[in-house]
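The other protein chains are all here in position, but one chain of the complex has been omitted.
And then chain A:
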Amino acid sequence: MSFLIDSSIMITSQILFFGFGWLFFMRQLFKDYEVRQYVVQVIFSVTFAFSCTMFELIIFEILGVLNSSSRYFHWKMNLCIILLILVFMVPFYIGYSIVSNIRLLYKQRLLFSCLLWLTFMYFFWKLGDPFPILSPKHGILSIEQLISRVGVIGVTLMALLSGFGAVNCPYTYMSYFLRNVTDTDILALERRLLQTMDMIISKKKRMAIARRTMFQKGEVHNKPLGFWGMIKSVATSAPGSENLTLIQQEVDALEELSRQLFLETADLYATKERIEYSKTFKGKYFNFLGYFFSIYCVWKIFMATINIVFDRVGKTDPVTRGIEITVNYLGIQFDVKFWSQHISFILVGIIIVTSIRGLLITLTKFFYAISSSKSSNVIVLLLAQIMGMYFVSSVLLIRMSMPLEYRTIITEVLGELQFNFYHRWFDVIFLVSALSSILFLYLAHKQAPEKHMTP
């Protein structure tokens, strides 16, 4: 009986998450596009719903809500479904969407999408070989095999995003890095842009007039030439058309220049807006936060290096350690079990909420930057895949932040994975990502101001 009640609670919450994912898709992601294939929206919302259910189960684990056996059952079921989605459904549909866009393969698109999916599975499987992630006693098609590989991809993604975010956040918040842009700079660039456009126009006018005179003289090249016509055109070329190719080359160069100027002007406008924003109250608050985050970022990089160099993986979670410190050194006595449960609930809850929110915001920004009306479906499916893998690996890593008694469920369900490996891998990739972002931002920052600052 209690199993039925528990199941109905789970299903209701899953429907809620599904609805939330649907709304997010419609309102945020696909704001400017029209949803023509609802399957894509359904897939995205389903992935989101099942990922959130996993987090919900962790919270229930800590709080002790629901029957223990029904929790275990739902864990297993949820995991199976999400693996099915991430490894079978979404990649297949991505392949199908890509193939449908290519004209040549349209007729046999099912066949080609199956081929694509098989290639994906091959590389996915090969991914597990170089990593010491499994003990050899598992069979081929077990949950552990799939999860371990999904975990590797997801942890890499998480570490990359974390590394870049940790460096980029203080860089954007702090106004110390803002270049000084004045209105005269912007006006000068705009004038150059308009002058370039005028030059392009005058050259195109010459070309149009030249083509018109050629047309009127009867040197039309639109009709397909006969055999002798082709020989003749190879031997002699009218002087008019030679001129045209020359002017066309100049026009191409000018058009490239105009694109560059446009992008630079947009960049200057963005910097000017940021300068104005930094003078407001909110801006000053973010500036202060930026200093704070930069210290946090430096500390994280330092800790990651220490972890790798000294080959140490944290045995106890921060909650228990914090409580130990307060009890032993500060002499404050309180009910350890009670408080550890609540504090770990709050801590894990905060981690979950911020990571979901951060990921959704990053996905939205990414989507706006690279999608067009043709490729929006494929990109959304890719994002759904990334989101699913990200959430699965978060579950893997969150295990480290929970006290021992709550870790058992994750260990039981996910099987005997080498969890320590994932943490080490996260540290390595985080370090690499943070250092390369620092290098990248430094180069970008150095290169920009020299181009168009008025002396």
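Here, a residue touches a chain if its C-beta (ideal position, glycine included) is under 8 Å from a C-beta of that chain, and two chains touch if they have at least 3 such contacts; residues count from 1.
The rule we apply is simple: contacts and distances are computed from a predicted model.
When the listed names "ATP synthase mitochondrial F1 complex assembly factor 2", "Metaxin", "Rab-like protein 3" or "Elongator complex protein 4" are checked against UniProt, the chain not shown comes out as "Rab-like protein 3". Within the full complex, the residue among A:124, A:269 or A:366 touching the omitted chain is A:269. Among the residues A:5, A:39, A:63 or A:194, only A:194 touches the chain that is left out of the figure.
Listed here are the chain A residues that touch the chain not shown: 31-34, 103, 106, 190, 193-194, 197, 200-201, 204-209, 212, 222, 255, 258-259, 261-263, 265-267, 269-270, 272-273, 368, 372-374.
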